[in-house]
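What you see is the complex with one protein chain gone and the rest in place.
Chain naming follows the written order as A, B, C, D and E, and within any one chain the residues start at number 1.
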């Protein structure tokens, strides 16, 4: 049975927006190195950085019908997260669907499949993270699901979870953990700002983080010249 | 025997140029989802969009001698289409060949192999769609063919066919079909313009295309909450 | 035993800088088509072109501890060259390490693994050639070596060798050969400048390089129309 | 925090064993085309076909320490399911761990990483489904988790779920659904046995499944010769 | 429009069978190094070697409906050649379709997509060359074509052409050329038998083929020890 879930609990908007001010790598680290989608998802143009609440879509290979169904379920501040039930590089998404999503306030698309109309999407500034660019067309024959939990590019995404994406890739933050992850991410960002200042001044991380003793105990040896030369 | 065919029938220039005003995805759709080259061919810089008539070159792996032979067969408005007889990522093409092609009015290169001198080609604005970027050199030892039909990145290309390439990839339109495909592509583009306006205004494709009935007959079910929660 | 070699012989600075004015493809050709790193190493942003002396780092998979150790061994004009002992796409390198390296005058990073903080590195203008972009974190548990010879992306790199990188990829020039390779590269670049001028004027490489006789002897045949048509 | 869960609810043994008599493709179909692990997991030798209850292990890249921890949690009838937290092809598993697992009655290993000692494992008849064969060693430095839910090769696996693997790949059946999936799989296998008998006798599936009308309505056209010939 | 062509001209049976006694590499060489399908097509079990006449099937991604349609068009001595219109690794083919094809005398399947039921197909001895093994299911929603020319794994295949497949891969021989290619292949095989006898006796190909002069003219130099040692 194919299902569309109409009412989902979305992460708190202010938390979502605050997470969007932090980088994917920082958030990934702050939540214990979890939640990262596979690195095969790449942005279609550089420089985008968005956060939003996930509306999830499970689609058949080569069939984008459910994307049309999903548009209706989107609200301002959402990000569409799409995974095919078997691998497909077809061009599921293009300018027209982006126009429809933008009209509803959707902030971007994450899709473990192909995308097309790259030039138009770039002009619109509508960001997409996809595993392929392909003009290959899709059909509208077979159903899927909207707003059920799914695995996208190796990560579990539940409807309403927070999705953050930038030039490094895509990370998902579970809705119940969003506040805590935000706090941990901010703490990490502050710590990194401190480190950055010290490194700019020439301090070494070996000293700043007191690594020399542990390195020596592990057996690191400094020599003046390459052994045997 | 290696052959260079000197006289080929080229698609009509005004048709070629008009097709260049339409996107690869649109043309691919308008001709029944055929003619698309494999998505592994990517532009070396973003934003290029060209059309032209194919001059085809079959080359040995790692040997670019026939590109030099092919230059002489090119005319204003052509696009060079190159396929190796076995897979190769070597850097067959660079700035010097681009200079020679540009002097003859060639509009770009499509090659199912590697390309180099990316910085110079970007500065020249000479667009290339290739499967790899590689500085690896090639030799000039073995012959190939110019202007015979060939398979490039999975698609059959005949000399004189129309080639259109943009950020989405590359599509070939058979010469005898060019007029019809142009008409069909324009019709599709117009239809899409109408759809775009409706979607910008917030109309749903579910309604615009009257999909709700067929979705329901296929068994799509709307629920308020995730089953089992 | 893990070793850090403190004193390495670096290629002459003026030679290194002069090589940085030449392209990777030119240098690769000029030294007999050797020294090219595998084409899987791609720049994280377009347009960078650097040269420097190699500080080499052999790292365990998913462990970037030795990068911190290596920073201390770097000097103005160096390029860090990093290879994992088994394949890894993890994000070994980001903004903080780049800040530390820049403070010491390092010109860039070449890494046969993953890189993150792409947006920040782009803003800093710190160039990286990597095999992947990935936010995946790394650990600091296991030692490696600094300034021993290593194989990076298929090429042998010795500490102090010259590394040149641009949009085409990365090439290494052995330190003892640097002067000769510079001379040969310059000669090649001059020859190419001459060819470029001739090609811009419409001369054919078939004539400029007197290829017609050899092509004919190999059996190249010109026909007016495709055989069998 | 790294966690080992000691007591997990395992699927019923007789159901597990009965599922092992059915093929991966049949089970995958019978449970609505869900639960299939990515096709990159391939058996290290042909002909193995096993079922068992999942003991799950989340491991760092290039670090097999947690496999040693997991052995203790295994019981007769289990299958070890291992996923790295970031991609790794290292050789996590070999003959010694197989010996330890076999001594506890474990029936096989499913790992989204590398495996080694292929010759010895083949001689032992201990089946492994892995994404790579690699002799590359791993370390024992960093912790992971045992018996938490994880995503392995794109599928969600919970401890105690049923895992079935054969030459086609690997499928997971959620523990609460195991009885129903067994019944559905048996029904499908019986139906297929009937179809097989009819097809052996020369009946066409077009007739057996009454497809001709629907094909005609979709527009399928039979012609005597290729159009245009 | 989707089309099934009912009457195709098949290559002569005795020629087809004789080609089946020769290897794929030999035939590929004998017809001027053309007709080879991409090396991504691999046999599902070792040791198969078949020849037959092509029945071609163009299929949508993830949809195997047309395979059922194609069965009816097959005759004794055919090989089914299947290409998806966009890349798909789904499991289009399994034991039931193999049973139906075998009942009609079909000798094997060549498919640029996925195959399943490997264990059963191996027991049946029904050979398949595919790009993937995958249990992923397919649908029956969208039409394709039977017995139109198509590009499969990069090679043009026309209905009725000869297909030969062995452990090395798959080669297609155009129907009109089959007699000539058979003669050329036999000549090559005889020549190789002569060479084999000489090499077994210890003769060098350098002498048997008189290569020493040409090698010397190209500049090959024999030295007693590595230069610089």
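Here, a residue touches a chain if its C-beta (ideal position, glycine included) is under 8 Å from a C-beta of that chain, and two chains touch if they have at least 3 such contacts.
Please read these numbers as outputs of a predicted model, since none were measured by experiment.
Student: For the chain omitted from this view, which of the shown chains does it touch?
Tutor: By the stated touch criterion, the chain not on view contacts B, C, D, E.
Student: Contacts of chain B with the missing chain: which residues?
Tutor: 60-63, 85-90, 134, 136, 139, 141-142
Student: In the complete complex, the non-displayed chain touches which residues of chain C?
Tutor: On the side of chain C, residues 33-34, 36, 38, 85-87, 151, 154-156 touch the unshown chain.
Student: What residue numbers in chain D mark contact with the hidden partner chain?
Tutor: Where chain D meets the chain not shown: residues 1-8, 45, 65, 68-69, 71-72, 89, 91, 94-97, 99-100, 103-104, 114, 116-120, 122, 132-137, 140, 142-143, 147-149, 159.
Assume only the chains that are shown with their structure count from here on.
Student: Along touching chains only, what is the step distance from chain A to chain D?
Tutor: When the steps are counted carefully, the minimum from chain A to chain D is 1.
Student: Which chain's mean C-alpha position is the greatest distance from chain B's?
Tutor: It is D whose centre lies farthest from that of chain B.
Student: State the superposition rotation angle between the two copies chain B and chain D, fitting on C-alpha atoms only and giving a multiple of 5 degrees from 0 to 180.
Tutor: Value: 180 degrees, nearest 5.
Student: Using mean CA coordinates as chain centres, what's the gap between chain C and chain D in Å?
Tutor: 42
Student: Quick one: report the Å distance separating chain A from chain C, using the average Cα coordinate of each chain.
Tutor: Using C-alpha averages as centres, the distance is 30 Å.
Student: Mind pulling the chain A residues that touch 2 or more other chains?
Tutor: Each of 33, 36, 39, 85-87, 89, 134, 136, 142 in chain A touches at least two other chains.
Student: Classify the chain contact graph as line, ring, star, complete or other.
Tutor: other
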